[in-house]
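First the structure, then my questions, so here it is.
For this depiction, one protein chain was excluded, whereas all remaining protein chains were kept in their positions.
After this line comes chain A, so read on.
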Amino acid sequence: MDRLLDVRQLKTAQLGPLDLAVQPGELVQVTGASGAGKSLLLRALADLDPSTGEVMLNGEARDAMLPVQWRRRVAYVSAETAWWGERVDEHLPADFSREAALHLLKQVALPEASLGWEVERLSSGEKQRLGLVRALLNRPRVLLLDEPTANLDLENTKRIERAVRAYLAEEEAAALWVSHDTLQRQRLGGRILTIRDGQLEANAWT
């Protein structure tokens, strides 16, 4: 079977060594007690924290790729999105396609005009949805979702779930999704990776 993301002997100060493989189009759930290392795993995969071991995307080694390229393809989205400019469109990739943006906005139920909205006035639901759109505009191959729906109401949560599902299907991309919500876990389905003390507990990898 072809592997989109292939991780061998990944190790950081608090994590691993662990192996893991993800197929194209797959959504893998990452669970575990708080402090077990779920976020650390995602951060290591996004190359935001130093780690050793082999991480390959489509057979290409992480260390052979520029960090900037790697992070566009393996995108980390955190529970709380950060904004530095005044308007939403200041936070989009310089070369984003308008068409793609409109398509993604539609999936998270936001109007085209939202790109010109002031960040100050965004609700937390809007921030989270626009944060996802912003990350997807880089057309990542792997999404690392670190509780992307924490603190959101059910309606916004479901919008984000649908948008991610649609993106994975359209782009043959994969996602690792950290969630604490049991109902959400049932909705999302798929393989579940449990982390305990920085180790994979039940790795169902084939």
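Heads up, the rule we're going with is that a residue touches a chain if its C-beta (ideal position, glycine included) is under 8 Å from a C-beta of that chain, and two chains touch if they have at least 3 such contacts; residues count from 1.
In this section, contacts and distances are computed from a predicted model.
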Report task. Assign the chain not included in the display its UniProt protein name, restricting the answer to "IrrE N-terminal-like domain-containing protein", "ABC transporter permease", "Cytochrome c oxidase subunit 1" or "MBOAT family protein". Result -> "ABC transporter permease"
Query raised in the report: With respect to the chain omitted from the figure, which of A:L57, A:A75 or A:L152 is a touching residue?
Result: A:A75
Report summary line: Contact with the hidden chain, among A:P50, A:P111 or A:G190, goes to A:P50
Query raised in the report: For chain A, which residues touch the unseen chain?
Result: 46-50, 63, 67-69, 71-72, 75-78, 80-84, 91, 93, 134-135, 138
